[in-house]
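Before anything else, here's the structure in question.
One protein chain omitted, others in place.
Letters A and B mark the chains in the order given here, with residues in each chain numbered from 1 onward.
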Amino acid sequence: MHHPPERPSAAQAATPTATGHSLSVRGATKLYDGVAALDNVSLEIRRGSFLTLLGPSGSGKTTLLMTIAGFTRPDSGRLLVDDRDVTDLEPEKRNFGMVFQGYALFPHLTVARNVAFPLRIRGRSRSEIRERVQWALDLVQLGHLAGRYPRQLSGGQQQRVALARALVFEPEVLLLDEPLSALDKTLRADLQWELKDLHRRLGMTFIYVTHDQEEALSMSDEIVIIRNGRVVQKGAPLELYELPQTRFVAGFLGKSNFLSGTVRRDPAGRAMLTAGSVSIHLPDGPSHEGDKVLLAVRPEKIAVAARPPADGRNAVRGALVDWNYYGSTTHCRLDTAFGLFHAQFGTWGSQIDLARGRDMWLVWPKEAGVVVVDDG
Amino acid sequence: MDETRKGPGFILVIGAAWLLMLFLVLPIFVVIPVSFSPERFLSMPQGELSLRHYRELVDDPTWGRSIRDSFVVALAASGIAIVLGTACAIGCWRLATRFTESVRVFMLTPMIVPPIVHALGMHRVWVELGLIDTLAGLILAHAMKGMPFVVISVSAVLANFDLRLEQAARSLGASPLTAVRLTILPNIWPGVLAGGVFAFAISWDEIVVALFLTQRGVYTLPRRIWDGIQDNISPTVAAIGVILVLATILAVLLKLLWDRWLASRGAAESL
Partner (left out) sequence: MAVAGETVAAPAPPRTRLLGAERVNLVYWALVLVPLVVLVVFYIYPLSRVLLISVTEPRLGFGNYVRIVESTGVRRVIWTTTWICLVTSTLSLVLGYLLAYAILHMRSGWQTWMMVGVLLSFWVSILIRAFAWITLLQTRGLVNNFLLDAGLISQPLALIRNELGVIIGMVHYMVPYAALPLLASMRSIDARLVPAARGLGARPLQGFLYVYLPLSLPGIIAASILVLIFSLGFFVTPALLGGGRVIMLAEYIALQVNETLAWGLGTALASSMLITVFLMLVVLARAVSFRRLFGAA
């Protein structure tokens, strides 16, 4: 078993002086034409944490965010902010900031007036509005574009305006609905750093929706994986990546190879996964002889070798189907007794001689495998 | 996605809209009871119903004649409007210069000028051309009025039409006119038809120009109705009104079905 490296946990990140609020969703259910978009979802969101709702499209993650924002009414369930029930509050009374997908900037207002909008609505004084707008625009480094109209801005700049507008009135929680999905890859990476930095500086609670697993892994304190309207698993990024509980999580968050078989004991009493004539060591943990078991192994934890290993590591033989060179890494596909296997290794320093059709050995330590529930 | 509570203001707006709808639609249907009145004068039937005003429509030859004249004029005028309007829209779309953009706007003039103004001018010119009180004269005038609607609806369809289809036809050996006939026309006919229907309806209901350009030789339905209202508000107008209202309802329902069909066709194609 890998030991998670030392890393500030979410609880530590949220300093005692955090201005954020905690939020809890209790048993939220929402049906559309008899189909559950949300199926009894419960969540606790710690104050000041950066929580990401991750799932494939149609999983219900946006419905959940819209329920939190107040635009969707749950058929049942409650929403609490610091133990205050806000389920029946209209969206404008919740005091949540929201960055919409596609930004929803007001096209008839300048950048400054877009950002001033929530303050104007709240009847703040002219001088206060000027001050706060300046603060918010400086926060996203757009002070020099205050007089422009949204259509005169690039996608990244529009995104920042939307962010400034959602932050300017010091909301209790910031909701972000796929805020980076419309941007190109490099810009997205830059803004990921910025958003994370902003979150640390403001200490506010962020709830972030995305379908991009890398984005979720890199930014969040906690990820909630949603599928078919249900929470499948939640936890810190490292925990989810290293210890997925189900086949879906193992396959959706990163890539995995799956081996299915039956639990047997070897003469030394160690638990093995056997399928046909092949036996694989299972990682430590409870297992009963005769149980059906599914093992997930990450491609980057598999070494590709020309010969079977001499030590007791796991090895599966496979014929090399083809490989892709990605510069820093090389990915190969091999045909094995468990089906098509993916393996990935650093290109630099690799001594392996790749040739199509050649028999190779896929080798990994038993701790690299994770037993997961087969949820299809 | 937005399921925020609809406040009392919203409910008030919807309620007001329904009241407004009643104001728009109900008065039109008043012609139905009046048309069945047994009296010679305009009145609501009191118990007894009669078809005498419908019989009047058949017995009085001026009604039949006016319907025939209106039909001939509207059909011919919309035909001319379709040919000229479609040609203009295609040419402007394909050339797409600053000049043709102005031409396209210029072609809309007859839609905007108050009818009384062009009625005066046409009267003078038609007298000189000997077109006064002739079918040809009224057809020509109505064709001018119908053309803008064809230009608009065909241009709207062409705006979504891929220029490369025409270029593909040309690269495969079609002459310019063949390319228009084989690639453009089969794709824009819904717009042509819609514009033509509009032009037909405009002519069918036109009265101001008809009052100035025709006397006894050409007698369109709107002029017959106009005279019917002027002369003691004859209830026969109610009878023709019922027929026209029913025809309009039929046309509106057909249009809705037509829109659905077009939409479903579009959806099927995009699959």
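Here, a residue touches a chain if its C-beta (ideal position, glycine included) is under 8 Å from a C-beta of that chain, and two chains touch if they have at least 3 such contacts.
In this text, all values refer to a predicted model and were calculated from it rather than measured experimentally.
Within the full complex, the residue among B:Gly64, B:Gly121 or B:Gly217 touching the omitted chain is B:Gly121.
For the chain left out of this panel, the touching residue among B:Leu84, B:Leu135, B:Leu165 or B:Leu193 is B:Leu84. Across A:Pro56, A:Gly102 or A:Pro283, the single residue that touches the chain missing here is A:Gly102. For chain B, the residues touching the chain absent from view are 1-2, 4, 7, 9-10, 13-14, 16-17, 20-21, 23-25, 27-28, 30-31, 34, 42-44, 84-85, 87-88, 90-92, 94-95, 100, 103, 106-107, 109-110, 112-118, 120-125, 140-141, 144, 147, 170, 176-177, 201, 205, 207-208, 211-212, 222, 225-226, 229, 233, 237-238, 240-241, 244-245, 248-249, 251-253, 255-256. The omitted chain makes contact with chain A at the following residues, 69-71, 90-92, 95-98, 100, 102, 104-108, 117-118, 120-122, 149-151, 165-166, 169.
Throughout what follows, only the chains that are shown with their structure count from here on.
Centre-to-centre, using mean CA coordinates, chain A is 58 Å away from chain B.
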